[in-house]
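Handing you this structure, nothing more for now.
One protein chain is absent from this view; the other protein chains keep their places.
Then we have subunit A:
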Amino acid sequence: MTITLDMAQTDLRTVNTTLQAAAKGQANEAYIIENPRGSHAMACGLDGALDVTVKGSTGYYTAGMNKDATVTVEGSAGPGVAENMMSGVVTIQGDASQYAGATGHGGLLNIRGNASSRCGISMKGIDIVVHGSIGHMCAFMAQKGNLVVLGDAGDALGDSLYEARLFVRGSVKSLGADCIEKEMRDEHLTLLAELLEKAGADAKPEEFKRYGSARKLYNFNIDHADEY
């Protein structure tokens, strides 16, 4: 059953309460949100299987802390989309603003357009696929998970990162402190193929380069002080 909520007539609190209750009730329903008009905190805190399609662009923190639900934005998303996401799938048909997928623990954030700066900041296990390009300082202090970029990356990619894996098909303007290019082994090609397939991305794993932590900043060493 598909249910439509029109934000021209329904306020944010009612929309979120309805979606959260449906997700928690494991109703497995489908919801369409019309006239989102850039609302903040849309479809956040969902905890259960639910399919939500937003017909338009959204503001900050769309699908924040998502668990299990599938949220699709048929437009662009403001800052912090899918922040601290735990599981499920969040798809942005347009572009994503700053801090997309920040601190995400799991699930897939699929951005069909470009992502701005700090995409994947402090990511903790989430998979992020960006079909376009990403801005500066992406994957800053990224801890775990995978960031796949079909286009180019901006300045200081992967600055101070931990164990997250970064795959970029295009150019990288510059790498951040302690981030280096790494060998693409078979296991990485397999992983990348799976991620590209899940995200419906038209690209071959062999076209990408892999970046990761040099692990030189894991324990303080005065000889590396200039890196900070």
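Operating definition for what follows: a contact is a pair of C-beta atoms (placed from the backbone, for glycine too) under 8 Å apart; a residue touches a chain by one contact, two chains touch by 3 or more; residues count from 1.
Heads up, the rule we're going with is that contacts and distances are computed from a predicted model.
*Asks:* Just to verify: the chain that's not displayed, which of "NADH-quinone oxidoreductase subunit B family protein", "FMN-binding glutamate synthase family protein", "Cytochrome oxidase subunit III" or "ABC transporter permease subunit" does UniProt list as its protein name?
*Replies:* "FMN-binding glutamate synthase family protein"
*Asks:* Which residue from A:Cys44, A:Val129 or A:Ala156 sits in contact with the chain not drawn here?
*Replies:* That would be A:Cys44, which touches the missing chain.
*Asks:* Determine which one of A:Pro36, A:Gly80 or A:Gly135 touches the chain that has been left out.
*Replies:* Looking across A:Pro36, A:Gly80 or A:Gly135, the contact with the absent chain belongs to A:Gly80.
*Asks:* May I ask you to list the residues on subunit A that touch the chain which is not drawn?
*Replies:* Interface residues of subunit A facing the absent chain: 12-13, 16-17, 20, 40-41, 44-45, 47, 59-61, 64-65, 67, 79-80, 83-84, 86, 98-99, 102-103, 105, 118, 121-122, 124-125, 140-141, 143-144, 162-163, 218-220, 222.
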